[in-house]
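Written below as structure tokens is the structure these notes are about.
Below, a portion of the complex is reproduced, with chain positions unchanged.
A and B are the chain letters, set down in written order, and residue numbers restart from 1 in every chain.
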């Protein structure tokens, strides 16, 4: 049975569906569709995206996987109160409850102890192949039930520890063979990616976890004609870095060191307090300065959990640079952002843009979506302005932009 | 008699020739030409400018006008010590003294009381026309004495109060008539610009004073085939603004207010402590946010003199913005720059680029040099990256860039 009889719906399958980003996505989507909020923070609401033929927001329908019990409405209350928006969750209770009814227990195979410790609902599986089949069945059932012609699977779950690469990752056939055994070959983020791409759905990795960044999964996407993009949403300190670093390049000023320190208090932060999970994150954040400024720059980035901050994420960066005649100068900044409010509109943007790309026949890695990511797949460009200019060109002509 | 027999010299005529920027330009030029310093901070030392056919630094020769007595070497000692470069001035004493020998007394007609109070050396003139003739004679004599085939006049003098526009500014013939009378029609910056352009020399306005930003002077430049550019070197807080503001545009974040406060301790600051002179500066600095972010932004910029800071210029900016669902967030930065070390390399860049443009036959306003200025003439573009991209295009093809 198809809900509501909608024929052109776009399904959004959220991995980590009761997390703070998902709650904000679902409530925020309801506010936008209901005309209660203006689309501030959505890239697709500005020119020229606003004039493009992207799926309208009212076509999106949400479901997802989650390993924690509880109600999405409760998570939305907690996160939106923490964002300074009390009362908002309850205004969109029916949308949150409807989505909650479409959430299924997720998998934790290979997620590491910090994530395993969170799990209260999980699907058992005797092999990675079985886990993938279970995930895929859930997604297909969601598509059927909602009449979604296309599904975009978005990973917004907690950051995994970096997995040890397995030799079979290099080749899809080898991977398929390995996944039939009892050993854990892929971490959860990659299991979801496999299931999505194998079903011909699109996959977006909004986290630094490995997701579809595995050669065999890239092969799978090509074979199935599925699109994917990632990784790690660029929402705060790294966003500022990717703009500000250009100042030094254009003015030929010599950056000596760039030190960044992040403090945050939500569950993302609590998970990152685990050293293995933190290492994955820091690797993703620390990429771009060397790329933009050159390898000589002494760069460090730290991230620490400060519970009292809740949803607020604060970053302090100290940039030490050399000018004319060797003079030493500095630039410091302090970013104070509300994490879920920065991430949620980008998730909506990505769903719309990926669905648009798939609809016009694109498959494989969508490198043009680089501006959304700290560690973009399919492009070496790390500078926000250049990334954004390239995305605008791609919007008009996917061939011309390459 | 021509000094040194050099035939392809580029003359650099500094207005405010014993000021801190001039002292740094002359000493820094000597350090670069002598191979003692690397060209950090020079835009023309980075790709693709470094490969272009710009005049080499060793071709530059310096002179200028000044209304204060004293030795350029003493100013260089004061400023470079204040920049954390003690001993440096004395290493380049001969270059500083040679330039000092080519400095002539300037004019103060119409400069206002703060500037008038500084003047100990000045050329009397019964009319603006007489003042222009005196200025021009000095520049021509400098060109003859040094064998400079081309002269670039650069205004690096203290900021003037905003003059009351005179009706004759709209038309060159009217202006020429008015300037013959005893009344002061043009402020000093415009008298120097008139003299430069009338002699077929190039003129660069590195200050927020009016300079050549007068219709009649634009006509004069076109008539004489002279190039000019300005105004107000973009060296610090405004430079950061012109990069950072794009972050909000590209991410469709709504900037509510942008407050900037500058504190500085050098003579530039002391002059700006005079409210009339400060008003000129603030007008120039406050342009770009409305241009980039739209007119709704509440923007304020302050500038105060704090003597103890000496050459260090510190700016604190607080940016208040709205994100998704109306969430309020902020970004603050503190810039700590050494003013003369930021300005001096840009003066050298401008001289090279203007001389290059003139050599390939360009005249009139050089809008392509916009990235150097807070209040660029000849372009509405205020975004640093777009300005710089356009300048690179112009370097390759002055026609194509338009």
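In the analysis below, a residue touches a chain if its C-beta (ideal position, glycine included) is under 8 Å from a C-beta of that chain, and two chains touch if they have at least 3 such contacts.
Treat the numbers as computed from the prediction; the structure is a model and nothing was measured.
Enquirer: In total, how many chains does the complex have, if 2 are shown?
Expert: 4
We adopt the following convention: only the chains that are shown with their structure count from here on.
Enquirer: Could you please state the distance in Å, as a whole number, between where the Cα atoms of subunit A are centred and where those of subunit B are centred?
Expert: Here subunit A and subunit B have centroids separated by 46 Å.
Enquirer: For subunit B, which residues are in contact with subunit A within the complex?
Expert: Within the complex, subunit B contacts subunit A at residues 24, 28, 31, 37, 39-43, 45-46, 80, 83-85, 88, 239-240, 243-244, 246-247, 249-254, 322-338, 341-342, 344-345, 371, 384-385, 388.
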